[in-house]
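Shown here: the complex without one of its protein chains, the others still in place.
Up next, chain A:
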Amino acid sequence: MLKNILKSTILGLVAVSLYACGGASDQEEVVNVYTHRHYEADQQLFDQFTEKTGIKVNVVSASADELIQKLELEGANSPADVLITVDAGRLHRAVEKDLVQAVESEILNTNIPSKFREPGNKWFGLTFRARILAYSKERVDPSELSTYEALTEENWKGRVLTRSSENIYNQSLLASIIANNGEAAAEEWAGNLLANMARTPKGSDRDQVKAVASGEGDVAIVNTYYIGIMLNDANEEERKAAEKIAIFFPNQDDRGTHINISGAAVTKYAPNKDNAVKLIEFLSEVEAQNFLASINFEYPVNPKAEYSDLLKEWGSFKADEINLSELGKRNKDAVIIFDRVGWK
């Protein structure tokens, strides 16, 4: 009896796995995507792509780190065609580990400015986000604000908020400071900023905004699109909290505000390379870019795309022009500095 159960169990497992394989053996045109972007907007864009080209988009979403690990393990047999991440650091790591390939595409070169592309065209930015200062309208005069560096001054003691260093957006911000000011200055900055914090770094970007609204701190370093999401939240209190803060683009008089990208790359062993390029091209076109900007409050990389009303309201700003692959190179140094100064 038990033997039979064991037998049927094994048979069942084999059947299940064969069934799961069966889906992949169809002859239809597909593109397999590993993505860190789990936004509803993306799925809608993939559906539009399928409608337009007849190519089915298969998706696995997980964190970029895990997806990179997965690509690395799968090696030449990997089914993945496209890797999409939400920051340049991870794309850089994929390049470093030789998991992605260069793509020559006129469309991509036209649609995406070179600063949003890897110099060897191994990855392409799709959208960018600015890491800005969200300050209390009640307690902060915007004339007090100037740069990320200025937040380390004495008058900001106990007033600054940001999340933990586990977070990639903070890692990339510090990486940009290392790239611009050097490692020693960056370590000093991280240490002094930590000393000025209103509380130990924790929570999400939205939590930082709420902490400003509640008066726990006066200025928070956060990404733009979270404020967009908050302003459109179903909960009235969330919207009210977001309205208590205003945003400030720092470093306008020098290098510009730190930005980070979400971007895509074609994997090295992509079995459907042509479809992969088509998908990235599709995402870089004005139509898709407008969509991303309007639904998710991200900045489109395509200069022809239009900003959403909210982004227009925030106004144009000078962005740090550093090539984003530099941030990837310095990501590890940034993490080490965070740990050394004790920024959790």
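Please note the rule applied: a residue touches a chain if its C-beta (ideal position, glycine included) is under 8 Å from a C-beta of that chain, and two chains touch if they have at least 3 such contacts; residues count from 1.
Rule of thumb we're sticking to: contacts and distances are computed from a predicted model.
Taken from the listed names "Fumarate reductase/succinate dehydrogenase flavoprotein subunit", "Cytochrome c-type biogenesis protein CcmF", "Iron(III) transport system permease protein" or "NADH-quinone oxidoreductase subunit F", the protein name that UniProt assigns to the chain not shown is "Iron(III) transport system permease protein". The omitted chain makes contact with just one of the residues A:N111, A:S136, A:Q171 or A:N251: A:Q171. Interface note: of A:F49, A:Y135, A:Y148 or A:Y226, the residue touching the hidden chain in the full complex is A:Y226. For chain A, the residues in touch with the chain missing from this view are 1-2, 5-6, 9, 13-14, 16-17, 19-21, 23-25, 32, 38-39, 58-63, 65-66, 69-70, 73-79, 93, 97, 164, 166, 168, 171, 199-207, 210-211, 213-216, 226, 229, 233-235, 237-238, 240-241, 271-272, 331-332, 335-336, 339-340, 344.
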